[in-house]
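What follows is one structure encoded as structure tokens, with my remarks underneath.
Apart from one protein chain that is not included, each protein chain of the complex appears where it belongs.
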Amino acid sequence: MTVHRPFPRFTRRSLLKGTGAAFAGLVLSPRFAMAEEEKKLSFYNYDTYIGETTLDDFNKATGIEVKLDLFADGDELFTKLKAGNPGYDVIVPTSNVVERMVKANMLMPLDHAKIPNMKNIDPSFLNPTFDPGRKYSLPYQWGTVGIGYRKSKVEGAPDSWKWLLDDEKYAGRIALLGDQEHAIGAALKYLGFSYNSTNIDELNKARDLLIKGKKLVKKYADDNGQDLLAQGEVDLTMEYNGDIAQVMTEDDDLSYVIPKEGSNVWEDTIAIPTGAPHPENAHAFINYIFDGEVGKGITKTIMYATPNAAAKALMDEAYQNNPAIFPPADVLAKCEYSAYLGEEAVKVRDEIWTAIQAA
Amino acid sequence: MAALLKPGQGPLDYGKRRWLRAVFVAVLVMLYTPILVLIAYSFNIQNRGGIWKGFTLENYAKAWHNSDLMSALLNSLSIAFISTIFATVIGAMVAVLLWRFRFPGKAAYEGAMALPIVIPEICMGVAMLLFYARTGMMTGMTHLPWPLNLGTPSPSPTSPCFPFVAVVVRSRLVGFNRQLEEASKDLGASEWQTFTRILIPYMMPGLVAGALLAFTLSLDDFVITFFTSGPETVTFPVKIYSMVKTGVKYEVNAASTILIVITIVATVIAMKLQAPDKAGH
Partner (left out) sequence: MEDWKTNRNVFWTLATPGTLWLIAFFLVPLAFLFVLSFSSKAMIDGQISINQYDYFSGLTNYLRSFNPDIVSIFIRTLWWSALATLACLIIAYPIAFGICFAPDRWRPLLLMLIVLPFWINLLIRTYALMAVLRDNGLVNSALGAVGLGPLPLMNNTFGVIFGLVYVYMPFMVLPLYATIERLDKSFLEASLDLGGTQFQTFRNITLPLTMPGIVTGVVLVFIPCLGTFLTSELLGGTSSWMIGNVIQSQFGPANDWPFGSALSLLLMYATFAVLAVRAFLSRNSKGVDV
């Protein structure tokens, strides 16, 4: 049966496309009219992980308005961007997340020519295994995972993971980081294995240790162990060094130590996700951050170790010589970076973590 | 039993029973203590130890100058408002439909309508995420100017809300005397007149309760928006979540207090608006 169509046939798809295009044209046209990008930037970061005035200063210097959005952990960042970038320009993924995102084509290559302040970066950071040649990411801050503790409640320095994982003495006064990477990693380290082990026997031993140690632990904390420590809810907590350094400035009774078995050393990077609406502004922002004075402003607020050599040189000696921030070389030598181990390894670790939670 | 009654207390004066009052007061204490503590701490000097350090208004200044926090608050209220309207209208229509008509496949239809209630929020959140990602709405809508960009997060809370409204309204309709409706039509009223003059006034308590529930649910919605929000459409809970997870901030208490005050003022206004209406009955 043939039907005479007096009008051109609209399929639903073409109709949708047409309306969409018209709509987009309506909304986007002012952008194209301008010679350059609109003066906007969307920055996706952890909370309290930028200088107090950095974003305002950047706005004053360039006229670009920065919209700050926060994520709680690297997995949240990854999940959000996996479904398509909803409009972020600059993000702060950890080294292993960078590796994973690069594999999934989720990061935009950086144009080093637009970031002259790269010269301020300590050269030892310029060729890491997770991003050879720094094609996709630049180092933002780095640090370690260790044990924060209350000196008056703990006898001596808890210089071993044993204190948290395998010792009844402080049962119920302990918090561990509540994610599989670090909780399992610490158990592996205590047992003498690698933080990044994929050996199933080793992982099972770590699992058994953590299950046995559950009665010691009060809480698997979400990166707020420092607050539990400051509030007196726990006396020992596994945490990132900068978080402990921040609460140490308020409370003299707190301290931080890296266990003698070794631990995790991490690097948070700064990168541009695929599909970023304002890549030019993003480059300008990244360049701005690596300025010496700007870097100093950031470091003064967040108290992490900066790979920005110019910024470090501008800081006072108390910072430069703080062992909680810059651990001695021999301690650091025993620490490992978390590597991206592939999806299969992620699955195995997740099953172990679920088993620990179920027990 | 009578021995337990005080003079002047009838057997049905349950409202005067001491034990019932005691339960009521105990529940109120349980409900309000945490909130009052939260408000009190919004005036505390910032410290991580969670102890009282002294009175200050600084947290409010900080919250006020935190433009991201403020825009998140505005987004949350706008989304709750939009989705409450949608949820109440659609929910009420579904309730009347199911109450009034017999039709083939009704049981299945009812089941489908109950789906959004039974599905865990987290599934809904991810389903919406997949949906927006696949249809390109995730990257398309979020660049639109405000409030059009609220188009992505707004439908999310509405979907679980409108069946709730339908449930509440329908349980109200069960007690409706259909003869009233027939009488209205016998007297020459049109379908529309009967609907607006007879049915809607009868449904009103159900509608109000349903709308309140929808508004609560929308403001409450964290999980779904968490998955579907972009940089310009972050809602208050999502913002709070990321702030709370990384440490104690009384700025959060201050902003929450503002939201609580807005809520209470809105409630009082709503009650005042309803009052003359009540007297008219």
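Order as written gives the chain letters A and B; numbering starts at 1 within each chain.
Note that in this section a residue touches a chain if its C-beta (ideal position, glycine included) is under 8 Å from a C-beta of that chain, and two chains touch if they have at least 3 such contacts.
Here the structure is a predicted model, which is why all the values come from computation and not from measurement.
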Among the options B:45, B:123 or B:180, the absent chain makes contact with B:123
Sole contact to the chain not displayed, among A:38, A:56 or A:75
A:75
Using the document's contact rule, name the residues of chain A that touch the chain not shown here.
73, 75-76, 78-79, 82, 100, 103-104, 179-181, 214, 217-220, 222, 231-233, 342-344, 346-347, 350-351, 353-355, 357-359
Can you name the residues of chain B that touch the chain not displayed here?
1, 11-15, 17, 20-21, 23-24, 27-28, 30-35, 37-38, 41, 50, 86, 89-91, 93-94, 96-97, 99-103, 112-124, 126-128, 130-131, 134, 155-156, 158-159, 162, 164, 166-168, 171-172, 174-175, 191, 205-206, 209, 212-213, 215-216, 219-220, 222-223, 236-237, 240-241, 244, 252, 256, 259-260, 263-264, 267, 271
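Rule of thumb we're sticking to: only the chains that are shown with their structure count from here on.
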Taking each chain's centre as the mean of its CA atoms, how far is chain A from chain B in angstrom?
35
Residue numbers on chain B that touch chain A, as the complex places them
47-50, 68, 129-130, 132-133, 136, 138-140, 142-145, 227, 229-232, 234, 239, 241-248
Interface with chain B, chain A side, in the complex: residues 20, 24, 27-28, 42, 44, 46-48, 67-73, 79, 83-88, 222-224, 226-227, 230-232, 243, 247, 250-251, 275, 277
